[in-house]
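One protein chain omitted, others in place.
Right after this comes subunit A.
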């Protein structure tokens, strides 16, 4: 699962139930959550429950699931109830537990799938289209805006601050500071932060989500309603690229939000017609499901690199030497995060990947996998060609292994925040709780001898222990 999904997940799960009920009034939101956030089994449950008029006894649901997949079933159900998509009745002596879709989610998803209703939740296309706006223009626009933001983040490490472009707007700069991606303080090195480093190395979609979540958190202080903001974002994800949409159906705060989205390059508002907006590829890929996302974001990456010359530009040799055919300050600055750069020529920089340079990158919060995937995706076509001719992996395995080893060297301990459960009265109680924790996927460590175990979250387990007590 991509970084962006888990980040937006965590944010959503923190929202109160009321917010969810209001969010699910929009069919586009229900559809976006359904296609982007749910694993396949959870989707199957939702589809099966969608046209069911009465709550389904939980035991009937169990019969759909293979007995060996109880763990997957519990994880799916727990996710569905955390996102307030299903309600499960509390266990009691008289009635069996039942499960049903929450009313708003069910009716919205039915509307989204089969159409109908005057909800205008998927945006209203505007008919007088400006002729000169094709998708490549929108891609260029989105890229310029987004690269401007990235440049600003990197510029705090790069030596030459003025890079020709004027950089992002003041509100974006403030947001980057609020999100601790950059600092303006001169102390502690100043400029880019650890979070900023890992932000740079994420794929574009994850970067967009990071920025948006930052923005949402800040928007709450600016009197924006998080429900309107979120439903607008989910709507953007369902719009069509290269199509004009009317701003007349948007609410007041959504129209205010539009100006911020223009800053990010998520939407384009033509200067001549401010009642229209065009979503860019950054916006339309927001809520695509995982597989579609990969190809679409690959398409976007291709669009990103097409303008800057060649696609791949990095050659790395088995002796850890690295040659990068680029003159882009952004790319050089990113390379400098984990490489010891030696010489710079007009069209190329050369350097080495050393234990020290990797250790420095890791201390900034960059992982070895991020470095490796960056090198892999930006490998020079020649490197790709020779390796595929010989049937070898693109990057020299020695280098890949060594970068991983350097990381392990620095990771002396693995830390997992959570809760330690102890002092169980008897073995039976302990075993039941451990099994339950394992099934809902929160168990990280257990010791049968000590009758203790460690879990990442405790709410459901607490309810479970309570329900055992009442029996």
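Some notes on this structure:
Quick note on the criterion: contacts are C-beta pairs under 8 Å (C-beta built on N, C-alpha and C of every residue); 3 or more make two chains touch, one makes a residue touch a chain; residues count from 1.
Assume contacts and distances are computed from a predicted model.
Selecting from "Ras-related protein RHN1-like", "General transcription and DNA repair factor IIH subunit TFB5", "Cytosolic thiouridylase subunit Ctu1" or "Elongator complex protein 6", the unshown chain of this assembly corresponds to "General transcription and DNA repair factor IIH subunit TFB5" (UniProt protein name). From the options A:18, A:124, A:405 or A:420, the residue with contact to the chain not on display is A:420.
Among the residues A:259, A:274, A:388 or A:447, only A:447 touches the chain that is left out of the figure.
If you put the hidden chain back, the residue from A:14, A:54 or A:412 that touches it is A:412.
Mapped onto subunit A, contacts with the missing chain fall at residues 342-343, 350-352, 354-356, 412-425, 429-430, 433, 444-445, 447, 450, 452, 454, 458, 461-462, 465.
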